[in-house]
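Only one protein chain is missing; all other protein chains are in place.
Showing chain A:
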Amino acid sequence: MQTKLSIIALTLTVALSACSEKATDAQKDQAHVKAVSGSNTKKNKDESISARAKSIKEQEDNAPSNPLKNAYFGETHMHTKYSLDAYIGGNRMSPKDSLQFAQGQEKMINGELHKLHRPLDFAATTDHSEYIGEMYTTLEMEAVGHNNETLKELRSLSEYKDQIAWFVKYVISVNRGDAKPSHPPFYTGAESTKSAWQIILQAAKEEYKPGVFTTLAAFEWSGAPKGGNLHRNILFRDMVVPAQPMSYLEINREDDLWLWLAEQEKQGSTVLAIPHNSNASKLNMFNPNDAKGKPITKEYAELRSHFERTIEMMQIKGNSEVHRNFWPADEFADFENADSVADFSNRGLDKRNFVRWGVIEGLKHYQNLGVNPYKLGFNGGTDSHNGLMADVAEDNYVGGHGAADHTPELRRTGQVPEWLDAIDESIGSITGVWAQKNTRSEIWDAMYNRETFATSGPRMQIRFFAGEHLTPQPSDIKAMVTEGYDKGVPMGGTVTGADSAPTLTVWAAKDTVGANLDRIQIIKGWVDQQGEQHEKIINVVWSDNRAKDKKGNLAQVGNTVDLTTAKYTNEIGATMLMGSFTDEEFNSELPTLYYARVIEIPTPRWSTYDAVRNNLPLLKDVPATIQERAWSSPIWFMPTQEKTH
């Protein structure tokens, strides 16, 4: 037996050494990428890249257009096998695979075939830029250094714990403490990073179908000094992009990232940055001091608000809007709070890490600096490390972090290393944008203009306008939208110098295949002359003819979920809601913001579907049903003209 095994092993060694590299020229990587893109171009009907570019332009021009805008839904935050941590967890989805998954194709995820219930309208892959070069070397047989012993070892590992051990030995151990992290020894140089970037871009180019499906070139800068999450997703408006993305290895703090983005603008790129997981930022996301510990300045606020137009409201690692501990008066604050995030990496729980606190705090900075550094609209994302795209239906959850949570057992008992308990994971949220067309420029511009909303999964639509002269109590949605654009501003907009009570008009429609709506609320936030934060929640319009009590509160809408079958009915709630709020308490001297929140009737949480399907008891530490929701971007009322933007 021993002899037999040795012979097999010998064969194995001979076979593998046959493909070891002969050329050590770094250009080999680039030649390979050219060959790949060359053959892909040939597969297109167009004769050349320029012909395809021309046809793309024509398709963009001819894409169906709606002057009153449509709601398009997409993903702006996820990882393919080009993210090292995702690969370690078992992700084998290429950027192209993921973009095809987004369009409804069935793919292998953790060994099981899986697909979306419905295709998306747009998507961006956002791989961690830190190690995409190493991943290129690991994944591409033609790459220089592909047969490095350490990488061979990585590819041969099939056990999650061995892969994690490998990751710790070769990557984490060279990246300890607060020092700038560095590349592991098997990194072969910038050429490999450029090659990986080209493969990511190539997928975005090939899957772009103007009018039907939009792809955006993007990556994630994954800075986390002292374990505080400062990650940003960088999204480009077109294919004018740098030769390689920047990472935490080259740029250690967010302010340097903005300076680099400004440099890219000079080179012709059009780009924005989306922060996420402020809930895990250890007070760094909305820090009154800059990276060097000095109070932020007007220049800081200008640079930040120029590039950071929206923030990711919620994702697999929790909802960042509010937390029930700090917002006891908000009856809907207890929603995917992901408490265990606070238990890892000494994060702790603090009100100042949450988005509602942050956007209102921005008004205080505006009072002091003349510019609001946190003028952020809201968008969604999942941060899936499985190559999934906005797979946000509670009944379609297969985990978010590869081998850490890919079985019902692990989702009930496991942990996402360094992040949270698996039971606390939400399924993530989805971005909605209001755009005239489904093209790169229109989708990107909507994000830049903050005409965006986030939902915790269902494809609800929400319209929100504000102005001093809007007609209260709208009854016709098209008239409301037309008037909103003519006489007011849409979500994400700013009204400057208003001196009378503003009227806010709001409308929402349920997901066509989802649950009914409970109510629409408007959240008002402002700061007084002393810089103190204030907020108020107003129930604007609701279902089932409920009456408000003296405090303005409504009775709960009810709950139709059968916990033994994980089914609900639409016997309660409304399919559409439309209404308005005129703020008679508005003080024209104080900077103020309003955002709308749509609440669905209760439906089963993913953990309830898991339990029912696998005949397991319901989990005690998480709710069995949730009220999904949508958040519109805020509308700002500013006493005087802001200095910029």
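Simple rule for what comes next: contacts are C-beta pairs under 8 Å (C-beta built on N, C-alpha and C of every residue); 3 or more make two chains touch, one makes a residue touch a chain; residues count from 1.
In the analysis below, contacts and distances are computed from a predicted model.
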item: Name under which UniProt lists the unshown chain, selected from "Glutamate/aspartate transport system permease protein GltK", "Carrier domain-containing protein", "PpiC-type peptidyl-prolyl cis-trans isomerase" or "Circularly permuted type 2 ATP-grasp protein"; value: "PpiC-type peptidyl-prolyl cis-trans isomerase"
item: Absent-chain contact - pick from A:V495, A:I538, A:M576 or A:L618; value: A:M576
item: Per the touch definition above, residue among A:S55, A:N287, A:S345 or A:N368 touching the missing chain; value: A:S345
item: Listed residues A:A217, A:A509, A:V540 or A:V612, member touching the removed chain; value: A:A509
item: Of A:L283, A:L349, A:I477 or A:I538, the one touching the omitted chain in the full complex; value: A:I477
item: In chain A, positions touching the absent partner; value: 2, 5, 8-9, 11-12, 15, 18-19, 100, 105-108, 111, 113, 118-119, 156, 158, 164-166, 168-169, 172-173, 212, 227, 344-346, 407, 409, 417-418, 461, 475-478, 481, 507, 509-514, 574-576
